[in-house]
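Just one protein chain is left out here, and the rest sit where they should.
Labels run A and B following the written order; every chain starts at residue 1.
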Amino acid sequence: MLKEFTKGIIKENPIFIILLGLCPALAVSTQVVNALGMGAGVIFVLLGSNIFVSLLKDFIPEKIRIPSYIVIIASFVTIVDLVMQAYAPALSRNLGVFVQLIVVNCIILGRAEAFANKNDLSRSVLDALGMGIGFTLGLLLISLIREVLGAGTITLFPIGAFNGVIRIPVLYSAPARVIGLATGALLVMGYLKALLNWFDQRKKV
Amino acid sequence: MNSIFVSGGKLFLICVVAALTLGIINAITEPVIAERKVLELNMALNSLTGELQAAEGVIVGEESVVRAYYPVLRAGKVDSFILELNGSGYGGDMKMLSRYKLNGEIISAKLMDNLETPGLGKKAENPEYMKKFIGSGSSNPVPVLKSMLEQSEAEAITGATITFIGVAKALDEGSRFITEGRLAKVKE
Partner (left out) sequence: MTYIGIIITFVLIENFILTQFLGLCPFIGVSRKIDSAVGMGFAVIFVMSMASLTTWAVYNLILLPLGIAYLQTITFILIIATLVQFVEMIIQKTSPPLYKALGIYLPLITTNCAVMGIALIAVRKGYNAFESFVAGFAAGVGFLLAILIMASLREKLDSEWVPKPFKGIPIAFVTAGLMALAFMAFDKALLKNLIG
């Protein structure tokens, strides 16, 4: 059972292994706080979607399953969007269109289609959590690299007096800006994936 | 044949439930969102007016650089104006609030919503950035070109010239709005 949860984190990590949900991954990974916010949103939608698809799997006829899943997913995305606008406006502004774009995040429809409509509730919940956390971790990794090298900071949530920005001494004064830009995202992704392949190939030998 | 109706019916049911749920969530969050916007605006206005109060704003338009203006009162008389400006930056629209003397001179300015590049154009959010504009607008022209800046100021905006020009042009437009008397026209 636990395997359903852990598979999403390493073996079938959505970002690095299955290569789903890339668009938001590369677009919002300019700051760590954005990654955290996006990750939270995706986990919430994934949970909602997997739960309802699993609960309704015998109710939804095969012919209309894709439109039904879309309506369910879009509803949860709208909830996240409205709640974020009301209670976390800064995050909402930073993530911009990408909050609504969670609805086309292949991961969510992918899990509904590949897993939740064939498995019971508890497994679906674990699957959602595992995939969601795996996505968030992958996103965090990319964001950390991009923000630390590209801007020399790590931006977290402001708490009280702490405005949320941690500056890294040497890098802050001379960051490699290109990494924070579009090019950097694609290059970082390429190199990370190559690194993963390298580990994989060494294991096989 | 029967199954099409059943399928269609089920899909319709799902849509209705979804729409109703969202309607409820929207009803809860809409007032919160609206209230927050008003609060943010008031906080921003107050940061420019200090201990004075800004009176009710006048909307100018949705398309112009000057979106709205707020008279600032001192002892019942108009002391200055805060203009809500919409500039064109590197990443898109930039929202600014700027306080002007009655002769169009810039007292203070603040960059708010924007999509500028972190570390470059976004530095314009820093209060220090606006120092180069303060005092211009009436006898001194607002610096709208890099060449109109001092050496140190020009160096500081390297790599973020478009942001600078966007901010400067909007502030300049605001100043002209006052000096060219367009304020009065809108009042009517």
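Methods note: a residue touches a chain if its C-beta (ideal position, glycine included) is under 8 Å from a C-beta of that chain, and two chains touch if they have at least 3 such contacts.
Remember, predicted model here, so these are calculated numbers, not experimental data.
Student: Which is it among A:10, A:66, A:90 or A:114 that touches the chain not included here?
Tutor: Spelled out, the listed residue whose C-beta touches the missing chain is A:66.
Student: Which one touches the absent chain: A:55, A:106 or A:176?
Tutor: A:106
Student: Determine and list the chain A residues touching the chain excluded from the picture.
Tutor: Missing-chain contacts on chain A: residues 19-20, 22-24, 26-27, 66-67, 70-71, 74-75, 77-78, 81-82, 97, 100-101, 103-106, 109, 178, 181-187, 189-191, 193-195, 197-198, 201.
Student: Residue-wise, where is chain B in contact with the chain that is not depicted?
Tutor: Counting only chain B, the missing chain is touched by 18-19, 22-23, 25-26, 30, 90, 161-162.
As a convention for this text, only the chains that are shown with their structure count from here on.
Student: Distance from the CA centroid of chain A to that of chain B, rounded to the nearest Å?
Tutor: Here the centre of chain B sits 31 Å away from the centre of chain A.
Student: List the residues on chain B that touch chain A in their complex, please.
Tutor: 3, 6-8, 10-11, 14-15, 18, 21-22, 25-26, 29, 32-33, 36, 40, 113, 117-120
Student: Which residues of chain A touch chain B once you look at their complex with the stated criterion?
Tutor: Chain A residues touching chain B: 30-31, 56, 59-61, 63-64, 67-68, 71-72, 74-75, 78-79, 82-83, 85-87, 89, 93, 150-151, 175, 177, 180-181.
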